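This is the structure, below, for whatever I ask next.
For this view, one protein chain was removed and the others were kept in their places.
What follows is subunit A.
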Amino acid sequence: MRATVFTKTLRDNRRSLIGWTAGTTLAAAMYASFYPQMATGGAESVQNFPEAMREAFHLDDLTSAAGYLQSSVFGLILPLLALFYGAATGARATAGDEESGTLDLLLAHPVTRTRLILQRFGALTAGACGIAAAVWIAMLGIRESADLTSISPLEFLAQCLNLALLAVAFGALAMGIGAATGRRALVFAATAGIGILTYAAHTFAGRLGAEWAAYFSPFHYYIGGEPLKHGIQWGDAGVLAAASAALVVAGTYRFNHRDLNA
C-alpha cells in the first residue's frame, strides 16, 4: 500500500517514459558520435563564427572531447530535453489530474495530498534517473568508437547525475506551480518560460556583464562546474537537489491549504 501511487504513476507513464528515454539517448549518442569529424574539420569552421557566439556557446574548445560535448550534446540538446521532460511530467503530476477531474477520486481515498505529491515526485525523479542512466550507458557504449576516451566513465556519470538533477529541478518547479495553482497549461508555459530564460541567463550572463545572473540559473549548477572535466561537483548537485526540495515543499504546502478545483 505504501508506494501504490508511485508504482501506478510509473506504470501509467511507461510509454511516455520509454519515449523520453529512447529519444534522449538516441540524440545524445548520435551527436556525441560526431565528435571525431568535429575534432578534425569542424573546429576550424567555427573559428569564422563571431567571437560573441563562440564565447556564449563555449565553441572555443571544440577539439577536446569534453569541450565538444559541453557545447553541444550536454550543453544544449540534453539540458533542453531535460527541461521539457521536467515541465511535461511535472505538469501532469497533479495539475493534469486536477484539471481532468481524476484527482477528486484519488483524494477521496485514504491518501493525503502530501503523500500523493511526494510519490508522484518520486516517480518523476525515478524517470529522470532512468533517462540519465540510459544516456550514461550510451556514452560508455560509444566512448571507444567516438574517441571520447579522454573522459572517464566517472566523469560521464557526474554529468549524467547533473542531467538527472536538472530534469528533477524543472520537474519540481512544474509540480510546485501545478500543486499551487492546479492549472496545467499555466504550469507548462511557466516552467518552459522560466527554463528558457534561465538558459539564456546562463549562456549570456558573461557577455552582458552580469555574471551574477548565472547564479540564478539551474543550468549554471548543471554544467558550470564542468563535470566532464572535473568529475562530480557535489556543491552544484547539492544546490539543484536543495532547490528541487524547496519547490516541492512550497508547492505541497500551498496544495494542502487550498481548495481543489472542481
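In the analysis below, a residue touches a chain if its C-beta (ideal position, glycine included) is under 8 Å from a C-beta of that chain, and two chains touch if they have at least 3 such contacts; residues count from 1.
One rule holds in what follows: contacts and distances are computed from a predicted model.
Asker: Choose one: "ABC transporter", "CdiI immunity protein domain-containing protein", "Xanthine dehydrogenase family protein subunit M" or "Phosphoribosylformylglycinamidine synthase subunit PurS". The correct choice is the protein name in UniProt for the chain not shown.
Answerer: In UniProt, the chain that is not shown appears as "ABC transporter".
Asker: With the missing chain put back, one of A:Pro50, A:Pro110, A:Gly209 or A:Gly235 would touch it. Which one?
Answerer: Considering all chains, including the one not shown, the answer is A:Pro110.
Asker: Of A:Gly101, A:Pro153 or A:Gly206, which one is in contact with the hidden chain?
Answerer: Considering the complete complex, A:Gly101 is the one touching the chain left out.
Asker: Touching the absent chain: which residues on subunit A qualify?
Answerer: Subunit A touches the missing chain through residues 1, 4-5, 8, 12, 97, 100-102, 104-112, 259-260, 262.
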